[in-house]
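Take a look at the following structure, please.
What you see is the complex with one protein chain gone and the rest in place.
The chains carry the letters A, B and C, assigned in the order they are written, with residues numbered from 1 in each.
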Amino acid sequence: MSQQALLEIRNLSIDFPNRTGIVHAVNDVSWSINPGETLAILGESGSGKSVSASAVLDLVDSPPAVIAGGQILYRGQDLLRASKEERRAINGKKISMIFQDPLAALNPVYPVGWQIAETLRVHGVDKATAHARVIDLLARVGIEEPERRARQYPHQFSGGQRQRIMIASAIALEPDLLIADEPTSALDVTVQAQVLALLKKLQSESGMGMVLITHDLSVVEKVADRVVVMQDGRIVESGTSQQIMTLPQHPYTRKLLDAMPGRHGFDAAQEAAIHGRTLLEVDNVSRIYGIRPGKAAEAGPNAIRAVNEASFVLKSGETLGIVGESGSGKSTLARMLLGLDKPTIGEIRFDGQDLNAMSAAETFKVRRRMQFVFQDPTASLNPRMTISQIIAEPWAIHADVLPRKDWRGRVIELLERVGLKADHIDRYPHQFSGGQRQRVAIARSLALNPEVIVCDEAVSALDVSIQAQVIDLLKQLRGELGLSYIFIAHDLALVRDFATDVVVMYRGRIVEKGKTADVYNNPQNDYTKRLLSASTAHLPTAA
Amino acid sequence: MPSSIRASGTTEMTVPVVASAKPATRTSVARDVVWLLWQDKLAFGSAILLLLVLLCTILGPWLLTDQARAVNLLARNAKPFSLDKGWLFILGADALGRSLLARIIVASQNTMLIAASAVVISTVIGGLLGLVAGYKGGWVSATLLRLADAIMSFPSMLLAVIVLFVFSPGVSNVILVLAVSRIPIFLRTVRAEVLELKERMFVTAALAMGAKTDRILLRHIAPMVMPTVINLAALEMAFVMLVESGLSFLGIGIQPPQVTWGLMVADGRNYLGSAWWLSFWPGLAIMAVTMALNLLSNWLRIVTDPVERWRFQTSAGAK
Amino acid sequence: MGSFIYKRSLQSLLSLIGLIVLVFFLARITGSPVDLYLPQGASQEIRNQFNEQFGFNDPLYIQFGRFIWGLVHLDMGQSLQFSRPATEIVLQAFPTTLMLAAVTMPLVIVIAVVTGSLAAFKPGGIFDRLASFISLLGASTPNFWVAIVGVLVFAVTLRVLPTSGTGTPLHWVLPVAVLALRPAGVLVQVVRTSMLTALSSAYIKTARAKGVGSRAIVFVHALRNGLLPVITVASDQTAGIVNGAVIVETVFGFPGIGKLMIDSVMQRDFAVIQAAVLVTALAVFIINILVDITYAIVDPRIRYN
Partner (left out) sequence: QTKNSVTIVLPAGPDRLDPCETPRSVIGRIIKQNVVETLVELDYGNGKILPRLAESWEQPSPNEWVFKLRKGVKFHDGAPFDAKSVVYSVERTNDPKLTCIARTKYLDGTSIVASVIDDNTVKFTTKTPVPILPTLLAQLAISSPNTPKGEYTNKPVGTGPYRFEGWAQGASVVIVRDDSYWGAKPAIEKATYVWRGESSVAAAMVETGEADLAFSIAPQDATNKATDKVYPNSDTSMFRLSVDVPPLNDARVRKAINLAIDRNAFLGSVISSEAQLAMQQVGPSVLGFNPKLKPWPYDPTQAKKLLAEAKADGVDVTREIRMVGRAGMFANSNEFVEAAAEMLRQIGLNIKLDNLEMSQWLQVANKPFAADRQPNIFLTMHDNNSGDAAFTAFFKYHSNGRQSELHDPELDALIDKAGTEQGDKRVADYQEVFRRIYEDKVADVPLFHMVNFMRVGKRIDFSPTIANAVELQLASLKLK
């Protein structure tokens, strides 16, 4: 038994035939994994990681995709030859998957508890046992009050919480093999550590094999036994984790490792650049869910204080990193900053003016000066618009910015700045990988030359080399134009690289704020300390 | 053979650009549409049929009105598939010995005029109001919806009867009545979809960019509801033709010598036992048009949805 | 939920009143009933007497006032045709139509949901083609035509069903089939379309990854997401069943409210028109409230506060 691999992929090729040609998304890819082992798949965004992993579970839509060749052997059985029924029995029970995009992957009309229990029930677990197991699983992935939250619907959860629900569902039956596509990209480091520990524990208990698709090299370093690196739909390098991390052979791998954030010191120049006036003031803001508007006082037991008495200030040229626990209200805060949600209590001022007391015309002006990149790239792009239409939309809205004839040229320029190609201009969002979509969203946010960009997990779906490229771009713009950022992220190393100031959130409250270097070097709050110590980033001493 | 192109990330990705999305000239768009139609043979056939009907509506009355009106009681209920009386009588003759073929061709104008105008009016008005009702909520929505309820609770037959009693049962009044009574279905359908769509992140994104309501509704939400609306509209075409027929059944529809397929079916029903062809052919015409419109609307739904469009654009789609 | 229903009912009441007022005036501009109820040669004196007796001599606003006054006392007036209270006539006819709808619509919905979903599961397949063809056939055939052909085929030629009338369950077969035809045809199409959309969503992949069977994927995961337009159209078809009922009741001699309505317009029997519209409107408003509640149940993202 032991010499037989748990799963072996041999010479797999997957094509997307197009009217004018064929896109070889996966090209002659081979790898294998043994029980109890963790295989990390690293690679460029759009290099075919998700597509090849989906093929294992029979999830590539064919058509349009065509599996052009190869074998997928699960314990020696070729899954590509197995009947639908056989694969169904394997799916979820023997092999399970965590998807990259947790909002879209959860059915919006069923309670999350039901969705986790479903995995159990379709494979023969009775209802009562399943329920008990669901509660247990939710607790294990760190969802508080699991009994109550099991009855809630996906839209009532934060990005990280949804990801954990996906994880709970995937490990419900303790599968032989877990394929995890970016399982921790939306999790803060403490939760990430908790989840990874959970997965490790499962592995040691049941000999589960785990394929981990990720951009986060620190995660790879921490949990992977072996690594394969993909580029252009091909495997360019493979080896043990140790080998790859220390002695990378392929130029791309080397580039990746170089780009890993947190390896440089705090950027003194950053601080020098700040001399700005106050742009945004958040003044004692709370957002309470589950009560009637204007009835803050009567907040009952079901009320959720997503943001609780938060205050901070953003000056022009500053980059304010917001870090914190998953579900601590970061996205909610971002939504309020953008005027998409109203504070239940408190005031947010832009340039001295209360956002929620502005006239429509004033709001319109502010919107031009403040842009955003959302946590969920797939959902924030209109599926029926081409990339050029999406990026040009701000100009269509703010008519005086750019004459129509210049749009196309400028779109191409922006695409290239975020590392996409001019060719992509007439594609639709679904034709991109997760990371590519995120870059489209970033390009769009730059279209209006705003003064502030609110980035909610803007780069978490990008591989480190692209991430570095984008961060460099953002930094460059900050330098050139005095742009300010609100930068919400889980990657403490990245925040450390990029932010001038940091705010730490915990359960809706701001527990600590200050200059990046101060907070990182000298954390005051307990939670901040925990967060930093859980961070797997190597933090060299300040320069 | 299609050329092979390699997928990749940043560096060397060269993905083919969809031809229809190029800054296109008029002819290339037309060629593209025909090409896309050709990919779906049923839709292609439907398009041909509808073109034919269109031709009939334009030329029919001009060419055949006299033949369609010429009464010949000797040829009363003449059987179909006989060329004795000339090719015009290939489908047989009606109770007054008029050529059924000529009448069907001539009737296509009024039939299509009534059905298309009524459906277009109710689709546009109902659709726009539905967008507003779904997006705005509050009292605007409540008012619109209760108005729709009120129209809905007035059975369209009854409304038609009353209005056609007050005004004369001419083509424009029939259109008006049918259009008004079909507004609620579009309003409610669109509203229901909008309720869900407006919560989507890309709508939020547009909002955050400063997009005004009209832009959000027309650029972001409307294209998403379009497939449902077009599909419904295609079905409504049939419904309108049938209600119009029902009105003729009750004796208050279009008045002769004006003629519609619905009127022909209604008149022919008296002869179902003895001369089935009187109501069969016009009924078949209604059915064929309905079928064609629906097949075409299904095609359109796929073509307008980038996620589905591959069905016609890839070599695999043909399989 | 309670407050939602309360608010909705209040709104509905308002538009119900508006509707009734509209019907009052609309009905009256269709012309005077006097000639319809008297022999053609009736003398002026008799005509005056008639108008006097039923108040048609009074100016419209006085008639309206009388109508409102009656309405407040739950009195919808006397039927000219039947010389009995209009409410009584309408309430006698309504149950038949209600029964027709209550038998037809559930049948239609079940047929449509099953057929439409299965068709959407394999678009372009044999079943899809066949289902689409038959459903479009149903949606585009005039119901009176089907009714008469149905009688000729099933009752006269095959002798398996009675021609018309009420009584045994067999008597209901043809009317229900005729009435169901169009709504079923339309709904199959609507279900199919919205299921196609739902089935291409990402969460369907998740379900497949979990090993959920195809039946559950269609009927549990996709269906509920695709249900909103289906509910809307189904409710419209339910309200519209009165239209079909006019024909069915005429052909099959069912004593329902559809034919009654049309007849009373023909007969300028204003009180009955008003009472009938009130009753159908009430039914439609209730249906629509239920529909809105169903929306919220089906899709948790829709909440009415």
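We take it that a residue touches a chain if its C-beta (ideal position, glycine included) is under 8 Å from a C-beta of that chain, and two chains touch if they have at least 3 such contacts.
Keep in mind that what you see is a predicted model, and the values were worked out from it rather than measured.
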Contact set of the excluded chain (shown chains only): B, C
Given C:19, C:89 or C:146, the one touching the chain that is not displayed: C:89
Sole contact to the chain not displayed, among C:36, C:60 or C:130: C:36
Of B:165, B:186, B:202 or B:239, the one touching the omitted chain in the full complex: B:165
Candidates C:86, C:111, C:136 or C:151 - the one touching the absent chain: C:151
Those residues of chain C which, in the complete complex, touch the missing chain: 30-33, 35-43, 46, 49-50, 53, 81-84, 89, 92-93, 96, 148, 151-152, 155-156, 159, 162-166, 250-256, 259-260, 266, 268
Chain B, residues in touch with the chain not shown (by the definition above): 69-71, 73-74, 76, 95-96, 165, 168, 251-252, 255-257, 267, 269-275
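Quick note on the criterion: only the chains that are shown with their structure count from here on.
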Chain B-chain C separation of Cα centroids, rounded to whole Å: 23
Rounded Å distance between chain A and chain C, as computed from the means of their C-alpha atoms: 50
Between chain B and chain A, distance of the C-alpha-averaged centres to the nearest whole Å: 44
Numbers and ranges of chain C residues touching at least 2 other chains: 299, 301
Where chain A touches two or more other chains at once, by residue number: 155
Residue numbers on chain A that touch chain B, as the complex places them: 16-25, 27, 44-48, 62-64, 66, 155, 231-233, 338-340, 363-364, 367-368, 371-372, 374, 376, 379-384, 386, 393-394, 396-398, 408, 419-421, 423-428, 430-431, 433, 435-436, 448, 466
Residue ranges of chain B touching chain A (in the complex, touch as defined): 2-19, 21-23, 199-202, 204-212, 215, 219-220, 223-224, 304-307, 310-311, 313-317, 319
Touching residues on chain C, where the partner in the complex is chain B: 11-12, 14-16, 18-19, 22-23, 26-27, 29-31, 132-133, 136-137, 139-145, 148-149, 152, 182, 185-186, 189-190, 193-194, 196-197, 200, 228-229, 231-233, 235-236, 239-240, 242-243, 246-247, 258, 261-262, 265-266, 273, 277, 280-285, 288, 295, 299, 301-302
